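Heads up, one of the protein chains got dropped from this complex, but the rest are sitting where they should.
Showing chain A:
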Amino acid sequence: RPAQAASLLRRSDPAGRAPGRGTAGRGPDAAAAPGSAAAPAVSEPEGDSLNDRILREPLKHSDFFNVKELFSVRSLFDARVHLGHKAGCRHRFMEPYIFGSRLDQDIIDLEQTAAHLQLALNFTAHVAYRQGIILFVGRNRQFSHLIENTARDCGEYAHTRYFKGGLLTNAPLLLGPMVRLPDLIIFLHTLNNVFEPHVAVRDAAKMNIPTVGVVDTNCNPTLITYPVPGNDDSPPSIQLFCRLFRTTINRAKEKRRQVEALYRLQGRAGARLDLGHSP
């Protein structure tokens, strides 16, 4: 358990880093022999190193879960993700993501959206692979039901209701003494019902919880870790985003199950585990 918790706290860049960093916290013996079969005298370090390998392997690839194939610029365009609000509603910090303005309506640059979306989905997949808790947040009542269904379908959590003040910052009091906070918060709508930034954006930043958020042209993207510029008001757009998140999370969890089954089949032979690429 401590190893798992420690690995979850290491918010390493999924674009791949030296695998040595992954074992930094574990001790000199593991660092000396990162992947080779350790001396089989003690079984406990053996199990830990395999577990560590399960966690480290996906970090070596830039797109381990192949989330790129789930969408394309064309599919984003068809889902009307590029449509923003009127120019008067534009937020200053969204200007880099805006392609232009047509008949006073802002158009979001889908090339940038695609890049950001790939990073966001990749990060989500890694969090789901490491069995993190993902919380879907959105306050638009039109899509509240859809978001809750999405969360339930991928076995994660949703909060599309009135957000009580200290839910994240005062969680032991509101939710229970030993509660585990979410490891990732996904915002389908960054604003609340009165067009102000959702309280959870600021609170997640305070509690060091990474966030992924769909930011429209009237939203503030600064506090969100992985912003995804896109339309958050049209049904096809939100349905697309929900489908994408659900697919990535399910795919990542499935991958984790496969890897653990493989690890159990391999037993404690100590052979090199070839985790392989995702399909």
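Everything below uses one rule, namely that contacts are C-beta pairs under 8 Å (C-beta built on N, C-alpha and C of every residue); 3 or more make two chains touch, one makes a residue touch a chain; residues count from 1.
Rule of thumb we're sticking to: contacts and distances are computed from a predicted model.
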| item | value |
| --- | --- |
| Listed names "Small ribosomal subunit protein uS9m", "Sorting nexin-2", "Centromere protein M" or "Proteasome subunit beta", matching UniProt entry of the absent chain | "Small ribosomal subunit protein uS9m" |
| Which residue of A:83, A:110 or A:151 touches the chain not shown here | A:151 |
| Residue in contact with the excluded chain [from A:138, A:182 or A:213] | A:182 |
| Option from A:131, A:193 or A:266 whose C-beta touches the chain left out | A:131 |
| Residues in chain A touching the chain absent from view | 131, 133, 135, 145, 148, 151-152, 155-159, 161, 164, 167, 174-176, 178-180, 182 |
